[in-house]
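The complex appears here minus one protein chain, its other protein chains still in place.
Right, chain A next:
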């Protein structure tokens, strides 16, 4: 079980996974837009998406939980 936390403030641009998806370490999970730049957020470890805590278009800051894996 792991939380994917937001590494820096920005806006959730695209969510690339659904609840129940299996992800592997280093898969792109979310694309965050910060300073007009697309920044992929990667899964820290293998797991299954348990919960997606944000919506596309939402402002997020550093440390916010984006996705919960188990």
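Everything that follows uses one rule, which is that contacts are C-beta pairs under 8 Å (C-beta built on N, C-alpha and C of every residue); 3 or more make two chains touch, one makes a residue touch a chain; residues count from 1.
Note that contacts and distances are computed from a predicted model.
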* Asked: Going by UniProt, what is the name of the one chain that was not included in the view, given "Oxaloacetate decarboxylase, beta subunit", "Transmembrane protein", "Inner-membrane translocator" or "Polyamine ABC transporter permease"?
  -> "Oxaloacetate decarboxylase, beta subunit"
* From the listed residues A:2, A:16, A:34 or A:65, report the one that touches the chain absent from this view. => A:34
* To do: By the contact definition given up top, give the residues of chain A that touch the hidden chain.
  => 7-9, 26, 34-37, 39-40, 42, 44, 62-63
